[in-house]
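Step one of this worksheet: look at the structure below.
Only one protein chain is missing from this complex, and each of the others stays in its spot.
Moving on to chain A:
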Amino acid sequence: MRPTLPRLVNILVPVKRSIDYAVKIRVASDGKGVDTNVKHSMNPFDEIAVEEAIRLREKKSTKVDNITAISIGPAKAVDTIRTALAMGADSGIHITTPENAVVEPIAVANALKKIIDDKKFDLVIMGKQAIDDDSGSTGGMLAGLLGWSQGSFASKLEVEDGGKVHVTREIDGGLENIEAKLPMIVTTDLRLNEPRYASLPNIMKAKKKKIETFKPEDLGLDFTPRFETISVSEPPKRQGGGKVESVDELVSKMKEAGVI
């Protein structure tokens, strides 16, 4: 039997510049958003995605040709792409949007589809959700638009030479193992890996790597939001609890509160 030719896999990793996970979020004074004048960094799930792409290349069980990091965001999003390059991605793409513009998941999915159609990627590894809006929908939308398989909430990923993919998914009941073939979308869950720090020498080497910049109009994309945010408010403050002396008292208090 003739040996199958090694398949070179091109990986696209979308990365989002979002509010840093450690920041204490405050509602903005206009009540329609949160205060964004705070520290931003790469969405933690996207860090996991970048790390997984690099590990796939290091594992050598599949031949990774190129890892491209892409971000859709304002000028400062280029820092996020540079972090991905410093971690080990080979090149970057930046689709620039105005400062403070809202880019909805469907807009992101359409933009990614355009890039994938133009530049031919085989595997997209992306965060399952962004920690600022928690939409969790871009991965699924993209798979639908492209007609590709998807393995979401991945806690384990294996890509064989020849394009067969094994994904272990985290679901409510436990873990689910699926098998699919490239091209494919994989969205990352927390336990997939622990991302590396970009070392100082790699941070300095990253500036030699290329980042292509586009405006949405250049690609024929329309990012006009379809939703309008009416208001944003803090969750209700936790009310203090109380102590009860017996099970009967507990039951009667629960009935009082209308819980049972």
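The definition used in the following text is that a contact is a pair of C-beta atoms (placed from the backbone, for glycine too) under 8 Å apart; a residue touches a chain by one contact, two chains touch by 3 or more; residues count from 1.
Just so we're on the same page, contacts and distances are computed from a predicted model.
Enquirer: Tell me the UniProt name of the left-out chain, picking from "Acyl-CoA dehydrogenase", "Neuronal-specific septin-3", "Protein YIPF" or "Ubiquitin-like-conjugating enzyme ATG10".
Expert: "Acyl-CoA dehydrogenase"
Enquirer: Just to verify: which one of A:Asn43, A:Thr83 or A:Asn110 makes contact with the chain not shown?
Expert: Selected residue, touching the omitted chain: A:Thr83.
Enquirer: State which residues belonging to chain A touch the missing partner chain.
Expert: With respect to the unshown chain, the touching residues of chain A are 22, 41, 78-79, 82-83, 86, 197-201, 203-204, 206-207.
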